[in-house]
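A quick write-up on the structure given underneath.
Omission of a single protein chain aside, the complex is shown with its protein chains in their original locations.
Take a look at chain A:
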Amino acid sequence: MAAEELPSEFDVVILGTGLAESVVAAAFSRVGQRVLHLDRRSYYAGNWASFTFNALLTWIQEHHEESQPEEVQDWSSLLEEGEELIYLSTRGSSSITNLQVFCYASEEDEEEEAPNTTEEDQGGDDEVKETPETESADSNEEEKKQKAGGTPAEEEEEQASQTEGEEPTTSAGQSQSEPTRKKISFAQLVKEGRRFNIDLVSKLMYSRGSLVDLLIKSNVSRYAEFKNVTRILTYRDGKVEQVPCSRADVFASRQLSVVEKRKLMRFLTSCVEETEEQRAYNGRPYLEFLCDQKLGDNLQHFLLHSIAMVTEDTPTEEGLASTRHFLRCLGRYGNTPFLFPVYGLGEIPQCFCRMCAVFGGIYCLRHSVSCLLLDKDTNRCKAVIDSRGQRISCSHFVVEDGFIGADWKREATPTRYLSRAVLITDSSILPSDSDQQVSMVTVPPIAAGCPAVKMVELCPSTMTCMPGTYLVHLTCQSAGSAYQDLSPVVTRMFRTPESHDQESSPTVLWCLYFNMADGSGLEGEGHDLPNNVFLCSGPDAGLGHEHAVRQAQAIFQKILPEEEFCPPAPNPEDIVYDGDNNSPSTPGDGETLEGEEEETPEGEEKVEGEEKEEKVEGEVAKEEKVEGEVEKEEKVEGEVEKEEQSLQTEE
């Protein structure tokens, strides 16, 4: 297939396929604008991308090789009367720094069990394998056996969860502390590399956040599937604990005393609405407010670090606002406020790109814009020149900010960075009945001056890692390099060659540290570029996606203030090819379609798998229940009483 020429006229040219750019692309295309969407890279989503293991290794390689000085081609011959050129940076600025990789898995499979490791063998559900006795010769194991003596209870529990569903193997059960797990080698990670979808950013979707709302409103949600984050964990006094956040959790919690349960329910109920008492604390730390509620250390920790997810000096009003947001998001889809897309976050920008494409947007990867053509009189960008020297006229140009040289940016604020770590581990940070948990883990500063770390642990059913492994993402605002910021947490919570006394912790097989520029510094206005050029920043430090969605919407509304932002795409069933005018009826065609959309929003879903529909309705019911109960304090109290009794009888 010979390289086709691109059309030479568009309404909007967009460079970069990160989340904000992709939402912008979908929004414009959806209302009939002609969109050309380019990315210099060979993959979608820029710094929001997710990679297979092998693609990640390539990405790391590329970043190590870093820039040969870029050759700037001279396109001035393409200038017309009254035009001026602005060159873009062809590589994009180095938003990624301090890459460090550590492989703790053995290079090859340790023992020759040659014909056994076929592809089928890896697949399916046999993630737990018997390890021949010989492996105890491994020095690691030996050391481990010596130290493991003290914690029989934990050991037992661990074994129970690991050998579940297998025939009891007494020999293995007795002689080794971790008997049945076959160690995964680096070679296996590579071989199964396609099963990984490793995100460069680590975020979650608030079930009532702006991204979820936008996905639903626009029907882009059709392109992806989601999983609930199943539990909230926190790291405290050297231990990982589950944070009870839904009503069910609170009652089921074994860590909380009955008094604590009652206090927590009362607190959660009372903070739904703003009170005089709360207002009195405005401007003072949320921690102070919590202290004065006399909740006790346990609850205070949960509320501050895991529910509000703020620091000790966050003001009360902010702490309460995030607490309320957390509570509002509970129960919409599951027992935690968060969702995670199957196959990783990198799917989301792609979904918006798909929406853009089905409305006629043209996509071209490995294709960049070299420079902008400026009309000297109007100071507007009239056209761009692409990396092949083609002149493409456009009314608006939207670009990932890395492509814009620093000299165009107004504020010379030093770029802030995020510190990231990605670990592939061999077991969950908190083993439980189910080995398919998706966990959000809050790690408060482990020492004074250390950053608070957000950690997400993904299980294989999220389709982001191979069976038998977990994918762990750590993120914090950077103080030093990613390694400096995060390796102390990794060493404490996981087993690496550097860690001590971590026998029961998951073993790190492979890990990556890097820093990424924090996109929250940039706001759309901060540049001296023509006023029809718009910048999109990269990922920010926030846990949710509000920043990127807000940015995309602001750009759209600035250019097309009259148009609706991402109206729903029609249901597939409603699209009719019209024989007379040769074109399928498009959603813009009539109110009827939009009207129908409103009236039968679930028309499609009804036909969709019945189980699913039922499940969703079930969740709604649950949602109502949870909200209802949080509001009715008395009832809650009553239930605590009941719970109390049943607890007592249990004991």
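Throughout what follows, a contact is a pair of C-beta atoms (placed from the backbone, for glycine too) under 8 Å apart; a residue touches a chain by one contact, two chains touch by 3 or more; residues count from 1.
Quick note on the criterion: contacts and distances are computed from a predicted model.
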Per UniProt record, name of the chain withheld from view ["DNA-directed RNA polymerase RpoA/D/Rpb3-type domain-containing protein", "Dynactin subunit 6", "Ras-related protein Rab-31" or "S-adenosyl-L-methionine-dependent methyltransferase"]: "Ras-related protein Rab-31"
Which residue of A:K261, A:H301, A:H367 or A:H527 touches the chain not shown here: A:H367
Listed residues A:F251, A:Y333 or A:Y513, member touching the removed chain: A:Y333
From A:T58, A:S221 or A:S520, residue that would touch the chain that is not displayed: A:S221
Chain A residues that touch the omitted chain in the full complex: 1, 4, 6, 44, 123, 194, 212, 215-216, 219, 221-228, 230, 332-333, 339, 342-343, 347, 350-351, 353-355, 357-365, 367, 434, 436, 461, 569-570, 572-573, 575-577, 579, 582-584, 586-587, 601-602, 605, 607-612, 615-617, 619-620, 623-624
